[in-house]
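What you see is the complex with one protein chain gone and the rest in place.
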Amino acid sequence: MKSLLKPSLNSLLIFVPVAVVLRVWPQFGNKTALFICSCLAVVPLAGWMGRATEGLAEHLGHGVGGLLNATFGNAAELIIALMALSKGLTGVVKASITGSIIGNVLLVMGVSILAGGMKFRVQRFNRTAARTSTTTLTLAAVALAIPTVFHVTAVGWSQATEHKLSLAIAVVLFITYACLLGFELVTHKQLYVGEPMDGREEGKEARRWSVSKSLFLLIVATSLVALMSEFLVGAVEAARATLGLTEVFVGVIVIAVIGNAAEHSTAVMMAMKNKMGLSLGIAVGSSLQIALFVAPVLIFFSCLVGQPMDLEFTLPEVVAVIVAVYLLFQINGDGETNWLEGAQLLSLYLILGILFFYLPERAHES
Amino acid sequence: MKSLLKPSLNSLLIFVPVAVVLRVWPQFGNKTALFICSCLAVVPLAGWMGRATEGLAEHLGHGVGGLLNATFGNAAELIIALMALSKGLTGVVKASITGSIIGNVLLVMGVSILAGGMKFRVQRFNRTAARTSTTTLTLAAVALAIPTVFHVTAVGWSQATEHKLSLAIAVVLFITYACLLGFELVTHKQLYVGEPMDGREEGKEARRWSVSKSLFLLIVATSLVALMSEFLVGAVEAARATLGLTEVFVGVIVIAVIGNAAEHSTAVMMAMKNKMGLSLGIAVGSSLQIALFVAPVLIFFSCLVGQPMDLEFTLPEVVAVIVAVYLLFQINGDGETNWLEGAQLLSLYLILGILFFYLPERAHES
Partner (left out) sequence: MKSLLKPSLNSLLIFVPVAVVLRVWPQFGNKTALFICSCLAVVPLAGWMGRATEGLAEHLGHGVGGLLNATFGNAAELIIALMALSKGLTGVVKASITGSIIGNVLLVMGVSILAGGMKFRVQRFNRTAARTSTTTLTLAAVALAIPTVFHVTAVGWSQATEHKLSLAIAVVLFITYACLLGFELVTHKQLYVGEPMDGREEGKEARRWSVSKSLFLLIVATSLVALMSEFLVGAVEAARATLGLTEVFVGVIVIAVIGNAAEHSTAVMMAMKNKMGLSLGIAVGSSLQIALFVAPVLIFFSCLVGQPMDLEFTLPEVVAVIVAVYLLFQINGDGETNWLEGAQLLSLYLILGILFFYLPERAHES
């Protein structure tokens, strides 16, 4: 299925050597060029990582395979974030968390529903599965808003209290993710079997990767993503200054779009094949993974390395996540979609993009 | 159908000459009397404009006619707002935007559902059509909240940035409206055909106006509305001072109720005939028109005349619009209503009215 898009995405692999050249011989281009090239190079590599993970998951069976997919599905984003975190760029890291959620819910879902709705008058899917993931996403959105509520309300709070609060919430989110996996992979797996089966069948038609090939490509792709992330993070500050973009805009829009490009193409293609449930599962599942797995892991990691990060987001980020998830609920809560609903999600993405574009730097420090 | 109410509304036409007299010979009454008379005079004129527009629309067929209805349905409000805008009363204009949305969603819908629910135990309607318009309204409510989020967050923002942000959002809203019209009038018009057909049939029973009569009455009514608006806007400041009302209260409650009186009576009557879908369509449709067409047009106009208005509302207005639209979604999302749901909408209208009544003047300038 993804093979249709592979040519175009794979052609972006050319940017891997280009980025290496720009890094080793800085005289060939400035940091902005390096930033753009490493961004573009991540796109096909993230797709490879996803495909290799899926390949391994298939050989491991539904249970363990599902867990593998659920854990490493957003590995590219996790690597970029860990890299940025180790350089102390917490602002960009936090913005990329909210950006990933908004990007998946509004941009990926919006394009999918619009593209699918162009071909099919109404597209239907399992309402209970859709509601379950949307409700979990609502819970995650609320949880991510709590440290900001604390920050706004608490007078005489200390940074230490804020870190403890964020850590405690990260633990609860992590447990919630475990519960969700238990629901999806064990107790109510029937809800999710229907459509993914079809997806897997088509996967068979395409050449399926063997375990050893999957494992080898996973290691290669992961290493290259790590390298590109190092370049990307190293050049981000200079690129931001040159392009006149704020930290929040880079995190929320730029990095989030790059990290999710692979999911994006798959979700759109599923929607155009009238497999809306699968399309929704990919986009919302990716958001959930970011909120309930990647975000807690980043908090745990930041505590381990002694540079604790909190989950206090800027007000516009909190508003953006909450309204995005709410609009998604209104749209998929009835188990059917049409093109207008896709246009509405894109419309909100555009409005939020405008907000983040005009928002001055460090506005939230006041 | 509307003919039942015509006598009572038409009797308000007496206030047209009364207002003219009060304006020309001020010794007969103060500005407060002029304000009240021109307010009352607008009510039947707005009804006439609506009926004449409908008359023209019928002769022009579904497509163009629908467009005409969608564009001129709230012409009376648009005229009052343009008049107020040209006198620099942006506070009143902005408050009348939020007030129109709240008034239609809570007051008009509330009275309709309550009145209909008194006669019928449960009233049902097309859930998809209701969800589509409510979701669009949610998107509009969120969009209108964005400049306020910007205002609260952005430190070191300039008025110019705020105007650019509002203008960009107005453009997106305008495009969203075009999408909605495409959905309603072209791609999914079947969803909306059912009930309006009945409404049109009944329209046949009542004397239908000819094209020339419709056009003539449209011109006369529009001219008189413009005249009355000029009086109304000229007297509003003096009347507010005398009656001890704040700018926001006048905009949100007084002007919004006057501008929507005609829709109000039609929506209630449809509900009492168990045509809940049509009733909902009128009230929610009017809100949508205000948010997605009138508000952008006012922003564009304000830029043209060099007195740019922004979409930054006071916090209570933003809260009011969002909770009103959210309650509406909870109530009509399942495709049926009962009297208690009408009472709940009115209850919220009352609570918000109390809030705006007690709110001190210019509270949002701090």
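Worth a mention:
By written order: A and B. Residues from 1 in each chain.
Keep in mind that, in the parts below, a contact is a pair of C-beta atoms (placed from the backbone, for glycine too) under 8 Å apart; a residue touches a chain by one contact, two chains touch by 3 or more.
A quick note: this is a predicted structure, and the numbers were derived from the prediction, not measured.
Shown as candidates are A:Val21, A:Leu68, A:Ala115 or A:Val142; the residue that touches the absent chain is A:Val142. If you put the missing chain back, the residues of chain B touching it would be 121, 314-316, 319, 323, 326-327, 330-331, 333-334, 336, 338-341, 343-344, 347-348, 350-352, 354-355, 358-360, 363-366. For chain A, the residues touching the chain absent from view are 127-128, 131-132, 134-136, 138-139, 142-143, 145-146, 149-150, 152-157, 161, 164-165, 168-169, 172, 175-176, 179-180, 182-183, 187-188, 329, 333.
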